[in-house]
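One structure is given below, represented as structure tokens, and several questions about it will come after.
Missing here: one protein chain of the complex. Every other protein chain is in place.
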Amino acid sequence: MRSSPTAPPRSFVWTRRIVLTLLTAFAVTPVYVMLSSSLKPLEDVTGAFQWIPSGLTVRPYLDIWDTVPLARYFLNSLIVAGAATGCSVVVAVFAAYAVSRYRFRGRRIFTVTVLSTQMFPGILFLLPLFLIFVNIGNTTGIALYGSRGGLILTYMTFTLPFSIWMLVGYLDSIPRDLDEAALVDGCGPLKALFRVVVPAAVPGIVAVAIYSFMTAWGEVLFASVMTNDVTRTLSVGLQGYATRTEVYWNQVMAASLVVSLPVVAGFLLLQRYLVAGLTAGAVK
Amino acid sequence: MTATTLDTPPAGPGGKPPAGRGAARGHRRRGRGRIRRGALPYLLLLPALLLELLIHLVPMAVGVVMSFKELTQHYIRDWGAAPWAGLDNFEVAVDFDAPVGEALLRSFLITCAFTVLAVGLSWLLGVTAAILMQDPFRGRGLLRALFLTPYALPVYTAVITWSFMLQRDNGLVNHVLHDQLGLTGQPTFWLIGDNAFVSLVVVSVWRTWPFAFLVITAALQNIPREVYEASAIDGAGIWQQIRRITLPSLRPVNQVLVLVLFLWTFNDFNVPYILFGKSAPESADIISLHIYQSSFVTWNFGAGSAMSVLLLLFLLVVTAGYLLLTSRGRKAASA
Partner (left out) sequence: MRRIRLAATAALATALGLTAACGGGSSTGSEGGNDKPDELTYWASNQGTSLEHDKEVLTPEIEKFEKKTGIDVKLEVVPWDSLLDRILAATTSGQGPDVLNIGNTWSASLQASDGLLAWDDETLDRIGGRDRFVPSALAAAGAEGQDPAAVPLYSLSYALYYNKAMFAEAGIEEPPATWDDFVEIGKRLTGDGTYGVAVEGGNPVENSHHAFVFGKQHGADFFDAEGNPTFNTPEAVAAVKQYVDFLANDRIAAVGNAEYAQNQSVKDFATGKAGMLLWQAAGSSLKAHGMKPEEYGVAPVPMQSENPPEGRNVNSMVAGINIAVFKNSDNLDGAVDFVKFMTSTEEQKILNATYGSIPPVKEAQQDEAFSTTDLTVLREVLSTTSAPLPQVPDEAQFETLVGDAMKELFADAAAGDEVTTESVRERLTEAQQQMQN
């Protein structure tokens, strides 16, 4: 924090007011549009835009559950994003611990390879991955295609490189004396990891979890090909409000708000961790 | 993902290692030779390695193989039977005088312009907001929450709302620009034609600048308060402080942040796909959609793969070059 002994000059205060007002408008307008449109009858939504809705209705909030099986999609998204996040965090912690605390042969190759995967366009993964999933299904009986499992596996891997990288940064910032001490006390390296390092790395871990969750929650392409109507997730399912006859804009907005609310709330609650996690991790 | 880790052991080139780290490391080295030789690190990496292998590397290898095959709809059922195309797919893709290569090149250039603009603006907004909100004031917490909302909203929800706002006849954007402010003689098309590019940049910036804001906010918290106090005593005003202390101290963050944003934006598929559907307007024909079209819509997976491989090579070169340049620059600066 900067702390000036004197109050900031007026030029600064005014700049701040103006710029922040504009930015707020930019950031919030779409959210306002979502809210106001979700409360309008369909004729009003598809007609000329009005800032203040002329007729208010909560009907869209009741209809959204019938037009598409929103609750099921929501549950699917929750399961998929939640499991992908959980698994990804555990795997990333292990890997980051290794990279941060050990110098071993192949360490560099590992990091370089993992990071370079981030540069490959996702579209190209789609068919090969699909093929691999089907083959695994045929040989082992574990159905990855069409199941939530396949999607979970895919998403956790998508987020893994960035998660590992962020965690390595965070773990590096935790003094090694801590786990050294635990080791001296007779803990095994894993025990030291769980007893000492993980608790100290909570902000970093939460940051990684938020990132993984958001990525999994929003992905469209893989979800549209790899799910069926039982396992379909929200990002694909919401497209169901655009039917052959009509785009139910008010319901799209209402459903969007309903499904976004928990995510946004969670994100805002946890954002301090994200800041803390990034402070030590990304920001070095 | 990136970069500093590419080879940077903990404290990046030129980065300041946290106090006490060096000592700890020395201690560790002496105390842990036994384990270092052990298999533990490999076992810890194993889950990550397996996943990367299964989901990323093997498909990536398959993708590279695909790029050397003539993989059209006649062969997709049995890839083994698809004839080898040698470098044909690549030749077609990079023959910029021929239509396919020309279209790819155009799409590539559009993507570059889009990425530079979107990343640049996102960074600019992020850094501005972060600096202006460095000192506490009433309502700062609320503002921060509002600013982060676009990033927290699920992609589909956010972008579909924008497409609703950008409609020509009934959208909010034209309502404001045309009906209320009267800035345009005719309502503007935002989703087709040349303006589609502008729309894409705006929507993309709207979604990514909160991330820049977040990271820079975090970085600003690392600047020791004494530095500001000292300069204040020296009589430096707030603008001078920003110029002399805040901005320079952001340099290491910027290096990472810009690279991350660059890679995410360049490869982004979700935003243009949701905004424009399967076929983007010419002006906003982003490379990821272009490749999607070239492989899925026209069923030529060999060509699509070749384009993807080229893209991968390009991004590798850019990233490597960028890292080399920035770390050299920083070494020079800190020397």
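Worth pointing out:
Note that the chains take the letters A and B in the order they are written out, and that residue 1 is the start of every chain.
The rule we apply is simple: a contact is a pair of C-beta atoms (placed from the backbone, for glycine too) under 8 Å apart; a residue touches a chain by one contact, two chains touch by 3 or more.
Source: prediction; values computed, not measured.
Of the listed positions B:I245, B:V260, B:A303 or B:L323, the one in contact with the omitted chain in the full complex is B:A303. The chain not shown here is touched by just one of B:H74, B:R225 or B:R243, and that residue is B:H74.
Among B:S122, B:T217 or B:Q293, the one in contact with the hidden chain is B:Q293. The chain that is not drawn here is touched, among residues A:V58, A:I142 or A:V202, by A:I142. Seen from subunit A, the chain kept out of the figure touches residues 46, 66-69, 83-84, 87, 90-91, 94, 126-127, 130-131, 133-135, 137-138, 141-150, 152-153, 156, 188-190, 224-225, 228-230, 236, 239-240, 242-247. Contact between subunit B and the absent chain runs through residues 35, 38-40, 43-44, 46-47, 50-51, 73-74, 76-79, 92, 98-100, 103, 167-169, 186-187, 189, 191-194, 277, 279, 281-282, 293, 296-300, 303.
The rule is simple: only the chains that are shown with their structure count from here on.
Computed from the mean C-alpha positions, the centre of subunit A lies at a distance of 15 Å from the centre of subunit B.
Residues of subunit A that touch subunit B in their complex: 1-6, 8-9, 11-12, 15-16, 19-20, 23-24, 26-31, 33-34, 37, 46-49, 90-92, 94-95, 97-104, 106-108, 110-125, 127-129, 131-132, 153-154, 156-158, 160-162, 164-165, 168-169, 172-173, 175-177, 180, 183-184, 189, 214, 217-221, 234-235, 238-239, 249, 252-253, 256, 259-260, 263-264, 267-268, 271, 274-276, 278-279, 282-284. Interface residues of subunit B facing subunit A in the complex, by the touch rule stated above, are 1-7, 10-12, 15, 18, 20-21, 24-25, 27-28, 31-32, 35-36, 40-42, 44-45, 47-49, 51-52, 54-60, 62-63, 66, 79, 125, 128-129, 132-137, 143-158, 160-162, 164-165, 169-172, 175, 179, 206, 210, 214-215, 217-219, 221-223, 225, 228-229, 232, 237-239, 241, 246, 252-253, 256-257, 260, 263, 267, 269-270, 273-274, 287-288, 291-292, 295-296, 301, 304-305, 308, 311-312, 315-316, 319.
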